[in-house]
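Every protein chain of the complex appears in place save one, which is left out.
For reference, chains read A and B in written order, and residue numbers begin at 1 within each chain.
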Amino acid sequence: MRIRVNDITKDFGKTGALRGVSLDIHDGELIALLGPSGSGKTTLLRVIAGLETPSAGKVFFGDADATGVPVQRRRIGFVFQNYALFKHMSVRDNVAYGLRVLPRSQQPSSTEVQKRVQDLLDLVQLPGIGERYPRQLSGGQQQRVALARALAVEPRVLLLDEPFGALDAKVRKDLRHWLRELHDRTGHTTVFVTHDQEEALELADRVAILNGGKLEQIGTPDEVYDSPASPFVMSFVGDTTSIPVEFDGDRLLYEGHAFDVSLTEPYRGGGRLFLRPGDVEIVDAAAGALPGVIVDIRRTTAGHRAHIKLGARDVTIEVALGHSKDIRKGERVGVSILRGRVFAD
Amino acid sequence: MRFKQPSALPGFGLALGYTLFYLGIVVLLPLAALVAEAAGLGLSGIWAVATEPRVLAALRISFGLAFAAALVDCVFGLLIAWVLTRYQFPGRKLLDAAVDLPFALPTAVAGIALATLYAPNGWIGGILAEVGIKVAFTPAGIFIALVFVALPFTVRTVQPLIAEIDRSVEEVSATLGASRLQTIARIIIPMLAPAVLTGFALAFARSVSEYGSVIFIAGNLPYKSEIAPVLIVIKLEEFNYPGATAIAVIMLGLAFVILFAINLIQAWSRRRLGHA
Partner (left out) sequence: MPERNQTPNKTAPSVATESAPARTALIALALAFLALFLILPVVVVFTEAFWKGVGVYLATFEDPDAQAAIRLTLIVAAIAVPLNMIFGVAASWAIAKFEFHGKSLLITLIDLPFSISPVVSGLIYVLLFGAQGYFGPWLKAHNIEIIFALPGIVLATIFVTFPFVARELIPLMQEQGNTDEEAALTLGAGGLRAFFTVTLPNIRWGLLYGVLLCNARAMGEFGAVSVVSGHIRGLTDTMPLHVEILYNEYNFTAAFAMASLLTLLALVTLAAKTLLEMQYGEALARTPRV
C-alpha cells in the first residue's frame, strides 16, 4: 500500500508539532522516521494511523483520501513502545482480538480464527505460548505478540512507534534483525519511528529525518549518511566533529591553510566543515599538512579515538585511529582530511 | 522465633501495651460477652431464633434489599467514577467531594431527610404518589436509603483504577478495528471488574448493617419493612438478650460468608483475567 502524506501540519494548542510535512511512502518499503525528541516523528506516525487528526493537510492510502477516515476503518497495524497488550487476555485472545471485533458478516469462523492465530504465533516464532498471559512473558516476547496481533487483521500498513525502545540493548539488536527478516518475508509496507540512528540505518530501505516538525531529508541510508542535506542531518546521522572554515573565492581555508579542493561556485564567507572520525588521517607533521596536537586518546567500542587540537584556535576534532598508529598524548602530528562536507553559514 | 524484630526505635512496649489495653477494654471484652452469650445459646438456640418467621422475614428484607442496593450502586458508582475521572466539566471537583456525603452525614439526618423527601407529601414522594407509586414506609423506601448510604463505597474503589488505565491500550484496540463500545465492553470493563466486585462487597456489607438512615423511611412493619437491626433493638428492649444476640450472630455469620464468597470470586477473576 502506497501512502502519501501531503503538507501535514499539526498543532497542539499553541505548539506546532508538525509543519508542512510531505512524504511519499512506497508500497512494500520499510521506512524509518528518525529524529530527536520533539521532532514530530511520533505525531506523524499517529496522523498516518488516524490516532491524530491533522490541523491541515491530507493523508492518502493509495489513491484514496484517508484524512477523514476513522482509525478503526483504516486497516492499519499499530505497535506501541510499551506493547499495550491486553493484560486480562491470553496471548491467543490478544492476537485474535482484531478478528473478533469484526462485524459478524466478516468474521471468520472460530476454527479459522484459531488457525490464523497459530500461524501468526509461528510467524513471530512464539508457537507454544498461546495460553500464557502477558505478565508471564519477557519484553521481547510481548513485543512480538503485539506485532502478531497487529498482523492478524491483515493491515495495509504496519506502524511501529519506537518498538524496541523499552527493551535491553541485546534484545533490541536481535529483534532488529528479526523484524527485517519478517518484513522481507511478508512484504508489508512498514513505517517505524526511532531516535536511534544506528537502528534506522541498519533496518530501513529509506530514512526520513525530522527536526522541529519539519522534514529535513529523505533517502536511502547511504544517501543520508554520505550526502546529508544539512548540518543537522550530518551531525544527527553518525558521529561528527566540525571546524569553522572560510570560503575565499574558489578556495577553502582553515586558518590560512588551503584545502586541496576547488569550489564549483565561487563564494566568499564563513562556513563549517563536518568530518566523520574515519574521514581524517594522521600523518607526519610535515610542512603542508594541517598542524595538530594530540590532546587525548580514548577507547570506544570501535577502537581508539584521538582528540586533536587543530592549529592555533581552540578547535578539537575526533579521529579514528587505525591499528598501526603509535601516537602519544602531546605529540605534534599532521592531519590529512580525506573526506568531509562543508556547509556555508 | 522471637516475637519482635530488634529495632533501634524505642517505645514499642509502651505503644503496643497501650494499644492492647485499649483494644482489650473497648473491643475484646464486649466481643467476648457476645461470644459467651452466643455460646450460651448454642447452635440450636441460634437456629431456633433464626427460624422464627419474623426473624426470617427481617433477614430476607435486610439481605435482599442490601444486595439490590449494592447492585444499583455498582452500576451508577462505575458511571460516576468514570465521569469524574475521565471528563472535564465545571463543578467536577465539587461533585467529587459530594460523593462522600453519605459517608460524612450522620445517619439520623439522612434518615429524616430521605423520609421527608419520599413521604406522600414530600417533593419526590408527592410526584410518585400521582403515578401511584408509594416509596416511604415500604421496602422501596429502604432500598432508596441503602442506595444513598452505600454509594461512596462503589465510587471510591473504582476511581483509582480508572485513573490508572493506560490509554495506549484503548488506542490499540481502535487500531485493531474495535468500535468505542467494543473497546469499553471487551477491554475496559474486564480491567475494572475486580474493583467493581470489591466495591460491591463493601457496599453490601454496609447496607446490611445500616440502621439510622433506614428506620425513618422504612415504616418498620413486621414482615413487610422491618430490617434485622430493628429487630435486634426490639429484642433488647424486651430484655431478650439471647434473642438479640442470636440475630446479631446470624447477621455477622451470613455477612462473613457472603463477603468470603465475594473475595473468592475476586481472586478467581483476578487470576482468570490476569489483572494484577
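The criterion applied here is as follows: a contact is a pair of C-beta atoms (placed from the backbone, for glycine too) under 8 Å apart; a residue touches a chain by one contact, two chains touch by 3 or more.
What you see is a predicted model, and the numbers here were worked out from it, not measured in a lab.
Trainee: One chain isn't shown here. Among B:Ile162, B:Ala218 or B:Met251, which residue touches it?
Mentor: Once the missing chain is taken into account, the touching residue is B:Met251.
Trainee: What is the set of subunit A residues that contact the non-displayed chain in the whole complex?
Mentor: Residues 12, 15, 17, 37-43, 46, 50-53, 70-71, 80-82, 161-162, 165-166, 195 of subunit A touch the chain absent from view.
Trainee: Which parts of subunit B are in contact with the chain that was left out?
Mentor: 1, 3-5, 7-12, 14-16, 18-19, 22-23, 26-31, 33-34, 36-37, 76, 79-80, 82-84, 86-87, 89, 93, 95, 97-117, 122-124, 144, 147-148, 151-153, 156-157, 159-160, 166-168, 170-171, 174, 180, 202, 205, 208-212, 216, 229, 232-233, 236, 239, 241, 244-245, 248, 251-252, 255
Just so it is clear, only the chains that are shown with their structure count from here on.
Trainee: In their complex, what parts of subunit B are in touch with subunit A?
Mentor: So the residues of subunit B in touch with subunit A come to 166, 168-169, 171-179, 182, 186-187, 190-191, 273-276.
Trainee: Can you tell me which positions in subunit A touch subunit B when the two form their complex?
Mentor: Spelled out, the residues of subunit A in touch with subunit B are 49-51, 71-73, 75-78, 80, 82, 84, 86-90, 97-98, 101-102, 133-135, 146, 149-150, 152-153.
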